[in-house]
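Below you'll find the structure I mean.
With one protein chain withheld, the remaining protein chains of the complex are depicted in position.
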Amino acid sequence: MFQEFKKGLWSENAVFRQLLGMCPTLAVTNSGINGLFMGLATLFVLVGSGLTVSIFKNSIPKQVRLAAYVVIIATFVTMADLFLAGSVPEISKSLGPYVPLIVVNCLVLGRAEAFSSKNRLVPSVADAAGMGLGFTIALVALGIVRELIGSGAVFGVQLLGGWFEPWLIMMLPPGAFISLGIMIGLINHFTDRRLAARHQHWE
Amino acid sequence: METYLIPILSMGGLGALLAAVLVLADNKLRVEEDARIDLIEEALPGANCAACGYAGCRQFAEQLVAGKIDPSACRPGGASTALAIGKILGVEVEVGVPMRARVMCLGGEAECDTRSEYEGISDCRAAMLLGGGNKGCVYGCLGFATCVDSCPFGAMRMDANGLPEINDDTCTGCGICVEACPKSVISVVAEGDKVIVACSSPEKAKVVKEVCSRGCIGCSLCAKVCPVDAIIMDGNLPVIDQERCIACGDCIERCPTDSMLDPQINHILMIRQKKEAG
Partner (left out) sequence: MQLVLIFISAAIVNNFVLTLFLGICPFLGMSRRVEAAFSMGLATTFVMTLTAALTWIINNYIIKGFDVPYLQNVAFIITIASLVQFVEMYIKKSSPSLYRTLGIFLPLITTNCAVFGLALFGDLKEFSFIQNIAYGFGAGAGFTLAMTMMAGIREELRFSAVPKAMEGAGITLIVAGLMALAFMGFSGLLTI
């Protein structure tokens, strides 16, 4: 069962390995704190929907499967959105319309479809939690990188002094794409997985 | 109470309305399809490789039901698929022999010289545009792996010598690599074939030997040594009558340039065996 949880953290990390949930990853990681809250919101939605789908998986007719999943997910997303708006209004405002977009986050629907709908409650929750946590880690990592290079600060704390000329581009769309691309490239390089796959061993 | 009633009624109402529209649409817009198309599509390999000439397995299934093609036209599916289709359609199916791709060239980097430096797109078709490629032998495999890329089943890879290797377990004999190769150096051979000459060069001995150490030099020793006269020379290349051949292996042994092969032995296996033999 710990396996189910662990795989979402690294080996099947949503952002770096599966390339799911790209939209919020790129959109809100202009600062570490934004990335953190978006990740936590997604974690909440993942666990909530995974739980619900797993409980009701046998009662949902096949034809309306997808529609039912998205309604469940939309409900949890609305809860998360309202909670954020109420408790951390500043951050909620900077996250903007990307919190409601968790509804169509391919990661959330993907886990519901691929895992929660076919497994019992506890493994589903473990899987959802692992994926959510892995997603949060990825977002925070990217957020820290972009914020550090883009403004010299991390989580609002100015780290790099006046000598550093911030790369404004990192806070803008091009910087998001490029930094994520480089991060994925570095991760692939150091984990050697892609390289192993290219050699196509048949033994 | 009202705060609960409004969302329940409005969303419930909206959902019911949308569901009703969809049900109505399903009734009005239903497309009548022969149920056999779905059954056949499930029986097909589902690779959508287009080896049959149609854009995907579903199209193939539709044509089958319309009676326009023969069930054995799906080569990747092989015998088992053809029989399954025959069962669904209720027709007799003649099952063909499994086919595998073989590269008719043994001139890799170790055996064959290059005649020029090529710097360009790493694709055989691109290399062909520049005077037929940079290989010493104009008829040989260029080694840029266009065939490997074209294989929809991932059954090919390039070996260390610059020649393609074929995995017999995954190769379905679909023939897409044959089409992809600009040198037409790949052929599909049947499971019953006993000997092939793995060289595509029709040139004379002098020309071949200048560039390649394993090319067929047209010495016709194979034809002479064959006990059942299954080999005749067509110009400088031998032609083997697979029906007559008794698989004695004399021609393979006698060939001075090692250009003849038993195609049933997996090419990779054969090279390893040679290495072990010393």
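Here the chain labels run A and B in written order, and each chain numbers its own residues starting at 1.
In this text, contacts are C-beta pairs under 8 Å (C-beta built on N, C-alpha and C of every residue); 3 or more make two chains touch, one makes a residue touch a chain.
Since we're looking at a predicted model, the values are computed, not measured.
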Selected from A:Val70, A:Val88 or A:Val154 as touching the chain missing from the view: A:Val70
Residue, one of B:Ser10, B:Ser116, B:Thr170 or B:Ser184, that touches the chain absent here: B:Ser10
Footprint left on chain A by the chain that the document does not show: 19-24, 26-27, 66-67, 70-71, 74-75, 77-78, 81-82, 97-98, 100-101, 103-106, 109, 169, 172-178, 180-182, 184-186, 188-189, 194-195, 198
Absent-chain interface as seen on chain B, which is shown: 6-7, 10-11, 14-15, 18-19, 21-22, 25-26, 29-31, 55, 59, 121-123, 126
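Following the convention adopted for this analysis, only the chains that are shown with their structure count from here on.
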Chain A and chain B: spacing of chain centres that average the CA atoms, whole Å: 41
